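Below is one structure, written out as structure tokens, with a few remarks after it.
A single protein chain has been removed from this complex, and every other one stays in its place.
Up next, chain A:
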Amino acid sequence: MSTKEPSEADILRPINTLTKKYFLVYGIAAIGLLAFIVAWGYQLQKGLVVTGLGDWGSGGGSTWGLYIGAFIWWVGVAHGGIILSAAVRLLGMDRYMPIARLAEMTTIGGLSAAGFYIIVHMGRPDRMVTSIIGHYHITVNNSPLVWDVTVITAYFVLSATYLGLTLRYDVNRLRDDLPDMFEPIYKIMTIGYTKREDEVIQRMVWWLAAAVIIMAPLLLHGGVIPWLFALLPAMPAWTGAIQGPMFLSIALMSAISGVIIISYGFRRAYDWDHIITDDIFRGLLLWLGFFTLLFLWFQLQAVFNGIFLGPLDKAHAAEAKIAHPLYRIAIGLIFASLVYIFAQGIRPALFSKKRALVVSCAVLMGTLTEKVLFVVEGFMDPHFNIYANTPGSYFPSAIEWLSLVGTTALVVLLFLNLSKLVPVVELHAIEHLRGEHEHSEEATEPEVEA
């Protein structure tokens, strides 16, 4: 651990500095987003025919593909992010307080990307409001897609409230050191603030965290999102109760990996060795290992159920899955990550932040590949598998690939913008690190010894 004392100046550094590197990253991200928006404009003009998608069945295509795969992946990142943050608050895992806000911002970013994908994926996005809101009272009773939109919206509101409430404390106290040009925004954020509310806000945030922890497995990434697929008997590659836990484990893996990458970036950029400590990376890595283990276990269950004596449709789907080279690569990446995490747990000398970064990227690539494959697999081995043109073919078009660049750029830009506006590390965390936080409690998790 560093001997430096964490200070307010540390967390204000991103706001009050402007470097060439920042502009460079900003420029690249902006170009990435712009490139996709142009491509999307072309798609709107020509129709979805510009994608690699098609009709499953006699048509020999895949109805959904990368757009939906990436959509559920981003939702997973988002849900995992807020679960991480809620766990920190609810279970008193104070050790991770410095990254709690980054996790919350990841949620906002992930949900924005996911929401964008919903619109990009539709044939008539212009009708989003009239057709969906207009019939909401009917469709909410039975359409998993409507449940989906509902929970994502609810989650967005919940996360934004959560973030907004905790920011009031910081912004109020650090106001004098924040740039004047954002004055109106700070005014709105801290409207009606008094110091007496701190305790109330603490309680509200606790309850919001409790709601997140309860809702996430039951309704969100452990419920409604997998139900979009798991409830359909037409596609044996998707059906089954295992999808709930499976999706949740993927969400948590992706989110932890995402937070590791973002934390790494901020630590490096702003010399936060003493704030986002090695210990945090070690801890996150162990959690990542835990959820990776769960994920591999669920995969084993799902596949083995199909290939041992599965009903024919399920058996075909499972056989096709394990035979797919990309599936093997994805699972291989994730398994290798688990092996490394396990090894560095036993021999701490094997740990390095760079390795943690590599593992996180591997896991994210693995989960994204698995998600896109998962979506496509449904159409390749349907229950009614009579068509000569099924399994069909699907390969994402350039525009679809570009959507990954665009949404990633969107999230990067969100972080770049937010980091100039508000502290991305909580004031509470600094206070806690200095040992002066009034609410500090015993950490429930013993720190890993280096």
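Keep in mind that, in the parts below, a contact is a pair of C-beta atoms (placed from the backbone, for glycine too) under 8 Å apart; a residue touches a chain by one contact, two chains touch by 3 or more; residues count from 1.
Heads up, the rule we're going with is that contacts and distances are computed from a predicted model.
Engineer: I want to check something: the complex is missing a chain, and I'd like its UniProt protein name from "4Fe-4S ferredoxin iron-sulfur binding domain protein", "Elongation factor 1-alpha", "Hydrogenase MvhADGHdrABC F420-non-reducing hydrogenase subunit G" or "ABC-type D-xylose/L-arabinose transporter".
Structural biologist: Result for the unshown chain: "4Fe-4S ferredoxin iron-sulfur binding domain protein".
Engineer: Going by the contact rule already stated, which one of A:146, A:165 or A:269 would touch the omitted chain in the full complex?
Structural biologist: Touching the chain that is not displayed is residue A:146.
Engineer: Considering the whole complex, which of A:35, A:50 or A:361 touches the chain not shown?
Structural biologist: Of these options, the touching residue for the absent chain is A:50.
Engineer: Out of A:25, A:91, A:132 or A:213, point to the residue that touches the absent chain in the complete complex.
Structural biologist: A:132
Engineer: Go through chain A and note every residue touching the omitted chain.
Structural biologist: Against the missing chain, chain A presents residues 39, 42, 46-65, 121-125, 127-128, 131-132, 134-135, 138-139, 142-146, 149, 232-235, 312-313, 326, 372-373, 376, 378-379, 382-390, 392-399, 401.
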